[in-house]
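One chain of protein is taken out of this complex; the other chains stay put.
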Amino acid sequence: MILAVASGKGGTGKTTVSVNLAKVFGARVQLLDCDVEEPNCHLFIGGNPCSREVVSIQVPGVDESLCDGCGECGRFCQYHAVVSFGGAPLFFPELCHGCGGCQKVCPRGAIGEKERRIGIVETVEADKVTLIQGSLDVGVPMAPPLIRAVKSRMKHGVTSILDAPPGTSCPVISTLRCSDFVLLVTEPTPFGLHDLRLAVEMVKELGIPFGVVINRVGIGDERVYTFCGEKGIPVLLEIPDDRRIAETYSRGELVVDALPEYGSLFSTLLWNIREVRGKEKGAKRVRSKN
Amino acid sequence: MSGAKIEELVVISGKGGTGKTSLTASFAVLAGNAVLADCDVDAADLHLLLRPVVLERHEFRSGNEAAIRTEECVGCGICREDCRFDAINVVRGANGRPKFTVDPLSCEGCGVCVRFCPVKAVSFPERVCGEWMVSETRCGPMVHARLGLAAENSGKLVAVVRREARRMAEETGGGLIITDGPPGIGCPVISSLTGASQALVVTEPTVSGGHDLERVLALTRHFSVPTAVCVNKWDINPGMTERIEEMAVRAGSRLVGRIRYDGTVTTAQLQELAVVETDAPSTEDIRRVWNNLGLLKDLPTKDEVGDPGHDDVDALVAKKPAEKKQGKKSL
Partner (left out) sequence: MKIALTTSGETLDAPLDGRFGRAPIFILYDLEKDYFEVIDNRQNLNTAQGAGIQAAETIIRAKADCLITGHCGPKAFRVLTAAGVTVYNCGEATVADALNAFKGGTLKPLDSADVEGHWV
């Protein structure tokens, strides 16, 4: 199973849910930190670093001896990453999306590709958890290529938990694509509900089954519950608003370790996810039979 | 060239959920008549507290997206081979032969499939990525936006919002812009920072907060934006608060205060009020931070007005077609 943990609003508890779920999983599990702009899972997981690789994307370069200054590359580029005005082209790699188009359109084959570093991917082994973390170099604007690199290191056949970045735009989509199930973590406040609606729209657009985790139950009001009820969205876990949880988190500790009374919380979540997925699969079988 | 003095405070956080939007709303109230810019275009929340009345709506169009005209597709698969973004899917056509379609959520609008389709079956329309609005609030004018689902150009939309906010500030002869920034360190954040007078990073006393603060401070240094830091919910972990503040100072930023953990912040949110409009205990902490920020205290000379020049944004606003005129005049 590939389980992604996302939210609309930042700071609702995605990482808390991801790392604690990984800890209670009970068998080998992969934890992928796809929040490559601000990766935090490693702070809670500990363990031993195993590997560290630099990730690069392909950006164009020109062989000036072959270039005749025709300008076709500059005219093609949709991102103004290639500029040509009679001489050899100028490149702006920070604007480049790595589509390879300029290389393809060059009639002289003068454009080749070279690597441009965007960040690193590291693996850490912590007992039964393998953490695969991406870390975007500061100043690099685009996260999706690094997120794809993190996901490419995922082994199939082992359950994976993906900690997504906040929001609903391209880095989140890159993370969620091809997941089997999404957990949307929210809080029962106006900001939480507003951003949950956006996240629900996004997950529905992606066509992935999902459920909601409500964190900090006790603050705010009932509207998140009403919303989930109206839309038939399963609430798979409620985490109470307990200042001790905030303090545990602030120290970089796992809730399941520091507050044993919450031990069953995350195991229950796993159980609930399996239940809902089981029902989904059953419903799919029924639908395809009819 | 405008000689108006404009200051722009951009409120960011690195890590999400530290309270920057809440704080931005309070600043808006304390400033009284600043131009407000909500640049968290992905998950905008400022309007939930400021209740803007929308005066203008504009479509945000940026880039293009590919669309294969199925009836013309001959199923050669060249598009799928060439696409670097896994944006081409194969489906079974009517006669059992494969047909190809573009997944708009993954398409990055590069144009490769459009150019290299042997039967030219791919359209390349402009993409409507969202909308931006100009509104009025009880605290002043507000520019805000909503990015469409999975849209690519969040950095661009942020630039549009900031450009409009700056234009409005110029029209009123100068003043303050308060910008609610997005979380993270990627393109939308970069786009919200360049050319800002000052960045305020709202952080929290957690290991995650500290880790993310380091990265976002490296970003503001990279773009030469003077940076202030305040620690929200500081009493959750006073030891961590001190460590974070030390790190912030070492990284070249200045400290502007601490805000206590305050459960009544949610009550203000439920009432659609900024915290400083209630009698929440943290109000005095927020006022102190605001005073320490010291905005609009000095009036600089015209030469000091370093306008960032939001290049491409004018086009998204202006609609005049290209013209070329000639004239003869002696000096």
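All chains are identified by letter, namely A and B, in their written order; residue positions are counted from 1 within each chain.
Please note the rule applied: a residue touches a chain if its C-beta (ideal position, glycine included) is under 8 Å from a C-beta of that chain, and two chains touch if they have at least 3 such contacts.
Every value quoted in this text rests on a predicted model; they were computed, and no experiment measured them.
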Given B:T21, B:S106 or B:N153, the one touching the chain that is not displayed: B:N153
Candidates B:L50, B:V134, B:L147 or B:I190 - the one touching the absent chain: B:I190
Interface residues of chain A (partner: the chain not displayed): 74, 78-81, 83, 85-87, 90, 92, 94-95, 141
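By our rule, only the chains that are shown with their structure count from here on.
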In the complex, chain A residues that touch chain B: 8-12, 15, 37-38, 40, 43, 76, 78-79, 97-101, 104-105, 136, 138-143, 165-171, 173, 177, 189-191, 194-195, 198, 201-202, 205-206, 219-221, 243, 246-247, 249-252
In the complex, chain B residues that touch chain A: 13-18, 21, 42-43, 45, 48, 63-64, 82, 84-85, 105-106, 108-112, 115-116, 147, 149-152, 154-155, 182-188, 190, 204-209, 211-212, 215, 218-219, 222, 233, 236-237, 240, 261, 263, 266, 269-270, 272
